[in-house]
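Some notes on the structure that comes next.
Of the protein chains in this complex, one is absent; all others appear in place.
Our next item is chain A:
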Amino acid sequence: MNIYVLLKRTFDTEEKITLSNGQINEEGAEFIINPYDEYAVEEAIQIKEEHGANVTVVTVGGEEAEKQLRTALAMGADQAVLINTEEDIDEADQYTTAKIIAEYLKEKEIDLILAGNVAIDGGSGQVGPRVAELLNIPYVTTIIDLQIDGDRVNLVRDVEGDEEKIEATLPLLVTAQQGLNEPRYPSLPGIMKAKKKPLEELELDDLDLDEEDVEAKTKRIEIFLPSERQAGKILEGELDEQVKELVSLLRNEAKVI
């Protein structure tokens, strides 16, 4: 079985986001595997352990993403592919990423593609489904359980807290939701072996793509931080007066009624 995992390097969830010159400050920040993609990696390795499979992790990004790919290799993936767009692309969106990944995958023999439900930075949740569309294979998002039986796949999908049971067939793309599994820590032997595992680096040229082919369909107008939360107001006095003041504040200050 050939499994591909789509992985993104993102800010550590503990990092405090700051802006400088309208851009997010990356200086000195810690980066991690997008947590939802980590569920995807873990699931792929579990499938490999149960059924036998070859697991490839794929990312689109810069040189720095090697660390996250090596981490996935340390967890147990077999090989990694870094599609390095650092020099070719300035502005990328979900279309760009999906198009590049699909172009890479279209010649491959694929049984299963796993991706995260959403990246914690961009948060669009689009790359997975877009790749499936471009490859013309079915997809199921936000899965919390996956069982493979021959060609058939039994899935449980998280739908806003409820569960939906779905049957699908391979080849298939799924996106991982929190609850699918508990990602393992890479073991020390795994980490030491990871550096010897193959990591292929490709550029747009290698995929016969031009910059125009993957040009972003959206444009970022502005980046800004959410406005700082104001201190709350505690009303005092008799209940009647409090209610009157609240209504007045809601009407005149907050202007919600």
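Definition applied: contacts are C-beta pairs under 8 Å (C-beta built on N, C-alpha and C of every residue); 3 or more make two chains touch, one makes a residue touch a chain; residues count from 1.
Going forward, contacts and distances are computed from a predicted model.
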Hidden subunit of the complex - UniProt protein name among "NADH-quinone oxidoreductase subunit N", "ABC transporter domain-containing protein", "Acyl-CoA dehydrogenase" or "ATP-binding protein": "Acyl-CoA dehydrogenase"
From A:Lys8, A:Arg70 or A:Lys99, residue that would touch the chain that is not displayed: A:Arg70
Of A:Ile17, A:Val159 or A:Met192, the residue in touch with the unshown chain: A:Met192
Where the unshown chain meets chain A, residue by residue: 32, 66-67, 70-71, 74, 185-192, 194-195
